[in-house]
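One protein chain is absent from this view; the other protein chains keep their places.
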Amino acid sequence: MTEAPLLSVRNLRVVYPGDDGDFRAVRNVTFNLGRERLGIVGESGSGKSTTGRAIMGLIAKPGRVEADQLRLGDTDLMKLDEKGFRKLRGKRIAMVLQDPKFSLDPVMSVGKQIAETHRQHFGSDAKTARKAALEMLESVHIRDPERVYNQYPHQVSGGMGQRIMIAMMLIAGPDVLIADEPTSALDVSVQSQVLAIMDEMVRSRGMGLILISHNLHLVSTFCDRILVMYAGQIVEICDAGKLNEAQHPYTKGLLAALPELGHRRNELPQLQRDPTWLVDLPAAVGADT
Amino acid sequence: MSGSPLRTGAPSGWRFWLLDPAPASRGQARLGRWYRAWLAFRRNGLAMTGLIIVAALVLAAIFAPILADHELAFHQVLEERLQDLSWLHPFGTDELGRDIYARVIFGSRVTLTIVGLVSIIVVPVGLAIGLPSGYFGGWIDAVLMRITDIFLAFPRLVLALAFAASLGPGIENAVIAISLTAWPPYARLARAETITRRNAEFIEAAQLQGASSLRILFTQIVPLCLPSVIIRLTLDMSGIILTAAGLGFLGLGAQPPMPEWGAMVSTGRQFLIDQWWVATIPGTAIFIVSLGFNLLGDGLRDVADSRSA
Partner (left out) sequence: MIRVENVSVTYGHGASLVRAARNVSLHIPEGDALGLVGESGSGKSTVMRAVAGLIPHAEGRIFINGQEMPNKRPRETRKIAQMVFQDPYGSLHPNQTVDQTLAAPIAIHGLGNAEQRIITGLTEVGLGREHRFRYPHQLSGGQRQRVAIARALILEPKVLLLDEPTSALDVSVQAEILNLLTRLRRERGLTMLMVSHDLAVIAHICDRIGVMSRGELLEMTTATAMADGAVTHPYSQQLLRANRGFDPSSIDIDA
């Protein structure tokens, strides 16, 4: 990689203290993000969402985030407090979540919310903000931006809501977008549309995208590179097209366990979990990638 | 027990038995659940304060004869009336020479009785009206809720006053009067919870198995409503205590010589300037106990919220 990475993560760890002892949700996570689409795949409890939230500074107490290095461009994220993160979110790094209804204010029109985001980051006046919001709505391929501007969150469909979220999150021009299961709640045909929009936005703005998902098939067809997480660690890093050459038995087991249209097997090979996979990996997999 | 690489610092001994992720009996499972809730509750300092206050109230009521002299609380010694705080009388004496400390201690029994009786009336009545209302809807809901509305329309103290006045003075009538005015919010709460839950998939599963509505209401919905009803009750306790005190203040609740705190505040009014302790001490007791119940209720709600979150 000749260019400096947009996001640099070294040995990220997230720990939650609890009644039964400390729980290490994320450990030894190391990777770099360039101007690319990086997918983080894992099952529930793998730590993929926690990783995304740790980068955004969204891990609530008593959870602790530790890392040898966590940099966004020149900014050291480990040194930021909540105030610092708030300045960063939206402007340099943004996050799109699964259900837009949880992220949108139900009593304000969606257009106004997008405009508010603009004003918050640029201190613009109402007219400029509205114009910027309408432009964003157009850029996410909404045919009638004026009409949608005035709609309320409960009036828009799932796919439309996600377009609106993307518009809202990207209006301040961040370098990195983290999308946590952005399409899991959507129908398959709408999924493709939303992904296509994210793809276009990310490419045209030279951004880096982290797509967090449990859907291996989706990630392999959409992303450039894939990180596979298991029990809080990265167990595999590979190019999306080269998934069939995966090394780690977990990845191979996962691929084999997927039912395939046209290839019916009487019994799907069940993933045999090997306890050795839980052991801390000695050298961080994927260092310097 | 060996830890996995994901967990460090696990417990041992009887705590381990309670926190066992694979309980071997229904009893162990239930106890384990209570224990975890207790651990969560214990972390909250204010909630623990509330618990201690309420526990102190209960203990004072149970051990009243040991903690204070019954004689001093009830026997009038007119030569010693309106005495200031002293070693002999830590809270002074009232206008009939009775030791205020002893009366406050024995008064805890009265307070606890009123609060206890109101609770065991109000919760079942509220559930009995709110649950069918929420579950069946339709005209049942309309009728039951209109009845509830009628009771809600009156300010609680005024209605309690009216009932107490018509039923006559006395502690039992005070309890009935307070209960009659306190149940509507619980019916509403039970109804709201039921409406939220009645379309849950586990309810549908029960219907699919052929469970009768009664069975579903009792075994499935009541356990879900109970936490919020109980929390509401603890938060309401202070209101109940104050209503009882209000009735006592107006002479409609516990009758003399019963050491009911509200009545004590009432009679102490006339001495407020020079012998402040006669009214202020029982008033402080009311305040502390109300606060205690409030803090306890808040703590319980935090635990319940964190578990459902």
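Note that the chains take the letters A and B in the order they are written out, and that residue 1 is the start of every chain.
Throughout what follows, a contact is a pair of C-beta atoms (placed from the backbone, for glycine too) under 8 Å apart; a residue touches a chain by one contact, two chains touch by 3 or more.
In this text the structure is predicted, and so the values were computed from the model without any measurement.
For the chain missing from the display, the contacting residue among A:Leu195, A:Ile212 or A:Cys238 is A:Leu195, taking the whole complex into account. For the chain left out of this panel, the touching residue among B:Gly138, B:Gly168 or B:Pro223 is B:Pro223.
Touching the omitted chain from chain B are residues 21-26, 28-29, 33, 200-202, 204-211, 215, 219-220, 223-224. Remark: the residues of chain A touching the chain excluded from display are 43-44, 141-143, 159-160, 163, 187-189, 191-193, 195-197, 199-200, 214, 216-218, 220-222, 253-254, 257-264, 266-271, 273.
We take it that only the chains that are shown with their structure count from here on.
Averaging C-alpha coordinates per chain places the centre of chain A 48 Å away from that of chain B. On chain B, the positions that touch chain A within their shared complex are 3-11, 19, 36, 39. Residues 19-24, 231-232, 278-280 of chain A touch chain B in their complex.
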